[in-house]
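Only a single protein chain was left out; the remaining protein chains are all shown in position.
Chain naming follows the written order as A, B, C and D, and within any one chain the residues start at number 1.
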Amino acid sequence: MSAWLQRALLGASLLAALAFPLVAESGFWIKFAFTTLLFAYLGQAWNILGGYGGQFSFGHALFFGTGAYAAAIAQTAFGLNPWLGLPLGALAGGAVGWAAGYLSFRYGLRGSYFALVTLAFAEVFRILANAVPFTGAGVGLFVPLQPGWAQLQPGPIGFYYIVLALVFASLWFAWRIENSRFGAQLMAVRENEAAAAALGVDAYALKVRAIALSGAMTGVGGVLYVQFYLYIDPSLAYGPGISVEILLVPIIGGLGTIFGPLIGSIVLHAASELARRIMGDAPGIHLVFYGVLLVVMVRFLPDGLAGLLRRKRKAEVPRNA
Amino acid sequence: MLEARNVTKRFGGLVAVSNASLEVAAGSIVALIGPNGAGKTTLFAAMTGFHKPDSGSVTFDGADITGLQPHEIARRGLVRTFQIVQPFGALSVRENIAVGAHLREPNRAAALARAGEIAIRLGMGNMLDQPAATLTVAGRKRLEVARALATSPKLILLDEVMAGLNPTEIDEIVPIIRAVRDAGTTVLLIEHVMRAVMRLSERVYVLNQGRMIAEGTPQEVAARPEVVEAYLGHGAAQRIASVSA
Amino acid sequence: MSALLSVQDLVAGYGPAPVLHGATLDVAAGEIVALLGSNGAGKSTFNNNVCGLYRAWAGRVSFGDDDITASDPARIVARGLIQVPEGRRVFPNLSVRENLLLGAYRRGHANRARNFEHVLETFPRLRERLAQAAGTLSGGEQQMLAIGRGLMAEPRLLILDEPSLGLSPLLVEEMFALIERLNKEGLAVLLVEQNVVQSLAIAHRAYVMENGRIVLSGQARTLADDPALRKAYLGM
Amino acid sequence: MLEFQILLPSIVNGLTLGAVYALVALGLTLIYGVLHIINFAHGSLLMAALYAAFFAHAGLGLDPYLAMPLLAAAFFVVGYALQRWVIGKASHGKDQNVLLVTLGISIAIENLALYLFRADTRTIETPISYEMLDLGIALVPYPRAIGFAAALGIAALLWWTIERTDLGRAIRAVAKERQGAKLVGIDVDHVFALSFGIGTAVLGAAACLLLPSFYVSPSVGNVFVLVAFTVVVLGGMGSFTGALVGGLAIGVTESVGGLFLGQQLGQLGIFVIFIALLLFRPTGLFGSRLA
Partner (left out) sequence: MTNANDKRTVHKLDRRAVLAGAAAIGALAAPGIGRAQTPTIKVGVLHPVTGALAFSGGQARQGAVLAIEDINARGGIRSMGGARLEALLADAQSRPDVGAAEVDKLNEAGAVAIVGPFASGIALATTQAAARHNLPHIVDVGVVDQIVTRGLSNTFRFGPGLATIVDTALENLVRINDQAGKPTKTVMIVHEESAFGSGMATTLNQRLPQLGFEVMETIRHANPTRDFSNIVLRIQARKPDLIIPSNYYDEYVLFARALQQNRVQTKGIYSILGGGASSYRFVKEFPQAADLVMDCNHWFDPRKAASLALKNRIEAQGLYFTYEVFLAYSCMLLLADAIERARSTDKAAVTAALASSTFSDHIMPYGPTRFVNGQNQGARPVVTQVQQRDIKLIFPVEFASGNPVFPRPVGRG
């Protein structure tokens, strides 16, 4: 694809995205777009660590929930304006990310072990959030309904634009990663930690930075979620469901690619919606279809969808060369 | 410039390197030879922080670097390549080399530009945008060298960069290594290809069964029967002697 | 004498570029044939494709009367073509006894007890280590175990990939003596080695591989005297 | 203090609970140890097995303890087929794809159960449901005492299979040295599928032991799956002894932790141990026999 055509396509999609709420009078499709974009954004956050850094987290709910709770608590207990909740959520998510990274990378956890420890961190937070009073324990936290931009409750269309902006920011950020020293070194660590170290790359510091960044981004997503639904409880915030949903997005779309998470989120949400409409109302049957679809997709698209769309750069690495 | 003193490294019960010492003078090309499994690569790893020596010390540029992390050692200007090539498979050749260049060059564009220059120097100018995973063995070996060179090292440790290359390719790489030295980087290389060792190095160390068994000029070393035996097997010296006689 | 193993124009590799560019080689029953070449010349690629670990790109491999070009390793093992691979590939988490027993997993199961005794007679040192995990053996012992495991399958042809790698000169000597002895007992051997001199000393015929091509071949004794070989390996 | 009065019986409770965890973890640890994959469908396969046990009882009048060999065999076939023709084929040997495939299978199975059986929570009563075994220090319901004994038995059987049979040796060989295994003529894909099948067969047995003292609903797998992961890590991925001891240890931790920290926080202990172990001794308490 020529650079010109690429740019034209990008521009057209941008315009389409901006104009979407004006054309789609449907509240449903706007909310559908909001959710899809929110997970594209969260997936991109995961992609920084998992796709570019090669560290698979099964516990991104840890950052999502922490961001959500930080903003919700600050707002309900201390009357903080939710706009300030956004940076607060980033800070909280980043701090938890840093701590989780410090602990796990310091002790050299990789692969399945890293995945499991992040899962466990999220579980610990879920149990704690259920037990301690300031999170509202099992009852959860209610954010007061105060519609309007001032309190970051701008209505579905407003939220759409906010999350669209976040998605653009995350795309830009991923592009930056691909074109910066940080990103180059991060990818080098993903590909081969020993070789990277031999070239003077401090893999540990890099991974901690990546997880802190990813955590901060995810935390912001949590804040947005809480502002949109005005409610958070421990299993919504820290349950394994949210972690899995976040990581599916970039894996399906294409790991370590700029547009992978966006594509993945669109495909997953469209598949889920399609499954409901095709399979009808009987409980469960559409999710059976969705599950099978997932398996079939992997069977025929082992490199994610982005693998189809972009020039095939990743040739098979010989396994026993 | 680099001095390893009485380095010992054990793996479980196996002593891979035993009390080995070597010295590399600034501006020289030194070779470390020995049969497969002699412990050459382990010694490299012990000097560059990938293995912590069980005893002994390594000094570089006057400072003790024993037990430092690999990236710290690399930052001081001592960089190794790997015998079993370790390309960043999904990245292009240019991007691979740029990872090395980034050690001294934070700017992305500048690092990529430097990667291009180095690739051209190593005769890889036409492969810049190829994913590293698609390179041939020879290409990967070169990439190892290119990446290491991109870090602007003071001393480069080359681990069997000629293994698997054909004679023409070896003839190409020999002057490149010499040029590296002439540009101011000291070279220590592990090599099996004796032809190249003979042509390149000023000093040769021979490691066998983890012990340093000889050192000297290439000619001195090649003349010693224990070296020939270590290489070609027991009795080879006599057999060769009888054949050449 | 018809060939036991016959490889014709084998082209193979990993990823996009071929490593072998059309190698042709044969081994007759009762022979020791040496395949020589430096690191990375393509010898292991050759072995692995002959043994079915990888699917060759082109060419033909036949063993006995069978075309085994596209066979899977289990079937090739069942026919009696056994490889003792480079790096030994013993099962480090299994005991020496278990490693040997598994050697007869696909072939030679009926005579397992007898062959087991025979291997222990050949390698008395393994008898002392029977209960020890293979991963804790020394390099030489692991090499013996790998060969012993190969013998458990009652091979018709044994491919030995770098059996002298990492062994002390004394052990190397022993190893070559052993190979010679096994051959005297009737076993055909394809010896893949870097150790030129000693390999040529025991082999009947030899091939020299460089960059995925056979560049020299002939009677071992003739090759040993070939100045081209000496120059290539010693730079003299 | 109350806590100390009931400490002993609560430890006994923890042990019987832990035996169930161990059973669920045994299959998981085998699959991880051999295939090096984290099987996210494990919980939903357990759920499917519980339904099978339930319908064997409700439909055929088969006592769950008698149905055990039958279910183990049936689930062996299920597991073998899943690995050989679905997971192995679809994952292309990539970890992230294994994750997606097992997740997809798990979503499909769970919701198929929901569709077919509705979300009702179902229970069965056996003649011994309310009989108690008096151990002196504690009363243990018979179903749980049986579960405990059977868990030990199954672990021993697995151990014997893995340690003492050719199949077991082949499995261990494949776990650590695939190339070597191929060179002695082991069909690696077959062994993978066998291991997955055995791991799933254990779930079939576990379901029969669990059902009389538990319930079944489409989401019941989630109740055990996280704990099973914990047990596997605690015991060392791939170790049967580890899974057994780990399961018992987790059961006791949960039980005693619940006693002193409150029932809700009792589960916290599990994850704290889990994290500490991952950080400081990722090979688990027992290292690993397979992996």
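Side notes on the structure shown:
Rule of thumb we're sticking to: a contact is a pair of C-beta atoms (placed from the backbone, for glycine too) under 8 Å apart; a residue touches a chain by one contact, two chains touch by 3 or more.
In this text the structure is predicted, and so the values were computed from the model without any measurement.
Among the chains on display, the ones the left-out chain touches in the entire complex are A, D.
Considering the whole complex, the residue from A:Ala194, A:Ile278 or A:Val296 that touches the absent chain is A:Ile278. Only one residue from A:Ser13, A:Ser26, A:Asn81 or A:Asn179 touches the chain missing from this view: A:Ser26. In the full complex, the hidden chain is touched by chain A at residues 23-32, 35, 127, 130-131, 137-140, 142, 144-145, 155-156, 225, 228-231, 233, 236, 241, 273-274, 276-278, 280-281, 283-284, 286-287. Interface residues of chain D with the unshown chain, by the touch rule above, are 2, 5-6, 9-10, 13, 17, 20, 111, 114, 118-121, 123, 125, 129-130, 132, 139, 141, 213-215, 217-219, 222-224, 227, 254-255, 258-259, 262-264, 266-267.
To be clear about the criterion, only the chains that are shown with their structure count from here on.
The minimum number of touch steps linking chain B to chain D comes to 2.
More C-beta pairs touch across the A-D interface than across any other pair of chains.
Chain B and chain C have centres, each the mean of its CA atoms, that are 30 Å apart. Chain B has its Cα centroid 43 Å from the Cα centroid of chain A.
In chain A, 315-318, 320-321 are the positions where the chain touches two or more neighbouring chains simultaneously.
Listed for chain B are residues 133-134, 137, each touching two or more other chains.
Taken together, the chain D residues at the contact with chain A in this complex read 32, 36, 38, 86, 89-92, 94-97, 99-101, 103-115, 118-119, 179, 218, 226, 229-230, 233, 237, 262, 264-265, 267-268, 271-272, 274-275, 278-280, 282. Chain A meets chain D in the complex at residues 56, 103-104, 107, 109, 111-113, 115-117, 119-121, 123-124, 127-128, 130-131, 240, 244, 247-248, 251-252, 255, 282-288, 290-299, 302, 320. Taken in their complex, chain B has these residues touching chain A: 48-50, 69-71, 74-75, 79-82, 86-92, 95-96, 98-100, 102-103, 105-108, 111, 131, 133-134, 137, 147-148, 150-151.
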